[in-house]
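Partial view: only certain chains, each at its native spot in the assembly.
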Amino acid sequence: MSLPERAALVVSAHSADFVWRAGGAIALHAEQGFKMKIVCLSYGERGESAKLWRKGAMTIEEVKRVRREEAEQAAQILGGDIEFWDLGDYPMRVDDGVLFRLADLYRALRPAFVLSHSLKDPYNFDHPLATHLAQEARIVAQAHGYRPDAPVIGAPPVYLFEPHQTEQCEWRPDILLDISPVWERKRRAIEAMKGQEHLWDYYTRVALQRGVQAARNSDRKVTYGEGYQRIFPHVTGTLA
Amino acid sequence: MSLPERAALVVSAHSADFVWRAGGAIALHAEQGFKMKIVCLSYGERGESAKLWRKGAMTIEEVKRVRREEAEQAAQILGGDIEFWDLGDYPMRVDDGVLFRLADLYRALRPAFVLSHSLKDPYNFDHPLATHLAQEARIVAQAHGYRPDAPVIGAPPVYLFEPHQTEQCEWRPDILLDISPVWERKRRAIEAMKGQEHLWDYYTRVALQRGVQAARNSDRKVTYGEGYQRIFPHVTGTLA
Amino acid sequence: MSLPERAALVVSAHSADFVWRAGGAIALHAEQGFKMKIVCLSYGERGESAKLWRKGAMTIEEVKRVRREEAEQAAQILGGDIEFWDLGDYPMRVDDGVLFRLADLYRALRPAFVLSHSLKDPYNFDHPLATHLAQEARIVAQAHGYRPDAPVIGAPPVYLFEPHQTEQCEWRPDILLDISPVWERKRRAIEAMKGQEHLWDYYTRVALQRGVQAARNSDRKVTYGEGYQRIFPHVTGTLA
């Protein structure tokens, strides 16, 4: 008899957000045996594909196809299990059908934790919308009267991954995750996102800075890190 | 050959703060094998001994003696190792001698974590002063040029325990500690503080509320809890 | 000739919120001669009726019926005048028809004050939505061009009652209301909510804590209290 599989859920507004912001966590927990389910709400086809559009003679369908291929490749490198909901971006819009679809996924997956965007982002309104959706679907999935035949979920913690400009987004890292063991895979996944090459080094530097900070805030030797902000208090049996 | 002893440090402004606010953590970690060093900066002889003063015919020395006895008994029940620095209260004042004494204690104890008060408290200025001292001594103990012959400490996390009126103190629990296994000991320690009987039930209710919240924020069954706010980000290798 | 009746408005997301969070204020002002109008936007049938759903063989209509009966009984005990708008919960959704219905109620009732939920609640998105509705309907009812034939309302203060986890909801009590004179009625109303028995003692302890705090922040003798946060500045002719 096999052990029940553990899982986690990543709600990514655009198809590359999960790579820059949570690629380390995905690879790390995939190695720890977690099923890492990544939901890309959109391909980022309008707002985060400048390089493709600049080529000219491009259609929205072609941009989506390329973005999807890159994201699938990145997810594969990270060990994640990706799906694309193709909701559109800039602006993203979410109706209750999407909400219930995500609530049902919570029920089916029963994630041990959830990753999504910062609560605010003046540069990008799709990001906080994705988080709002991730939070509201979690609440619905906890309700006994929603699809009463399916068991409710517990209270998986929600971690907010790092936005592009942290201070302007009022995002503060409560957690520094040591991703050194999987850095090489994260970097390969980053490089799979060929359309956003201008971000490769930016997010490599982010990882290095968070690594330095992680070492400074602990007695661990850390080279690469990812920062996360918690929404809910952490329940524990020890402070050590 | 014995294992190196693990330790933690509790910096308490007055002699009973460690009981109401951190008694569960002290008992819990003492049971886990930690040396729980409690520093009472004062006895709370002026500001937190109303019942004794109301008896009349009381001297400051007599109040201190009673408070000390009660606190020693409470510490013993919790398994903590208490010392009294007798700095005076209402107002507490701290000079650099005290700062260095505490820095030296950090160096000697090498605590795995530190507990102290909230950063603000409009009802009690001794509380944030104690935390400021605990933080500054930690910084000094990290400096290579301070007493260069003694090894510096690393970066022990600092947890802020719960003040009397959380919202007015801008204190927010990031952590809910399950103290159910040691609750009975915490309650006995509380009852050792005979001079503040009006707080016994107040802090029992605090523990019950935090327990309900801990259960609600996790899949654990928790009856009694204590809340803590982190100062520094938590460095970890897993989000699960 | 009778004096004009004074009134107040309570906007409650689910059918029991008004009991836990504002039952004391309702009973107190009902005794002071206020018409206490309670609008339950939903029965909390999906998200706050776990005990009923756990019985099995339950339908949404049956849950609503039971919740309605309990809430009616609680309102009667408190002296409130309740109505149910049956908008659904988890998630609650509000359209402009609902907004205008509430604006019209403001116009008809002319409340001296308004009670609703905290501005944020990461555990429950229906709560801040209810407050948003209560605020926006108040603004519409103040507009001379909205149904110009009906007289506009003034500027009734809006008080936010206490959420389940105050610190996570960024809620801070600006006001502590002494509900000792009506506590026995509030407790009976609480016990009318048979489906949420797990909350009876939780909110009894909340009342006791706020009572202790009220006594500590004044020279009054207070045993039971309720906390409220103000949205707008209080206009007064005296600071005493």
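Letters A, B and C name the chains as they come in the text, with residue numbers starting at 1 for each one.
Operating definition for what follows: a contact is a pair of C-beta atoms (placed from the backbone, for glycine too) under 8 Å apart; a residue touches a chain by one contact, two chains touch by 3 or more.
Quick caveat, the model's predicted, so the values are computed rather than measured.
Enquirer: Which copy number describes the whole complex, given 3 displayed chains of the same sequence?
Expert: Taking the entire complex into account, the copy number is 6.
The working rule: only the chains that are shown with their structure count from here on.
Enquirer: Between chain A and chain C, what is the separation of their C-alpha centroids in Å?
Expert: The mean C-alpha positions of chain A and chain C differ by 37 Å.
Enquirer: If you look at chain B, which of its residues touch at least two other chains?
Expert: Correct list: 173, 213, 216.
Enquirer: Please name which positions on chain A make contact with chain C in the complex.
Expert: 96, 99, 135-136, 139-140, 142-146, 148, 152, 231-233
Enquirer: For chain B, which residues count as touching chain C in their complex?
Expert: Against chain C, chain B makes touches at 123, 164-168, 171-173, 201-202, 205-206, 208-209, 212-213, 216.
Enquirer: Touching chain A in the complex: which residues of chain B?
Expert: Against chain A, the touching part of chain B is residues 6, 8, 25, 28-29, 32, 34, 112-113, 115, 154-155, 157, 159, 173-178, 213-214, 216-220, 222, 227-228, 230, 232-240.
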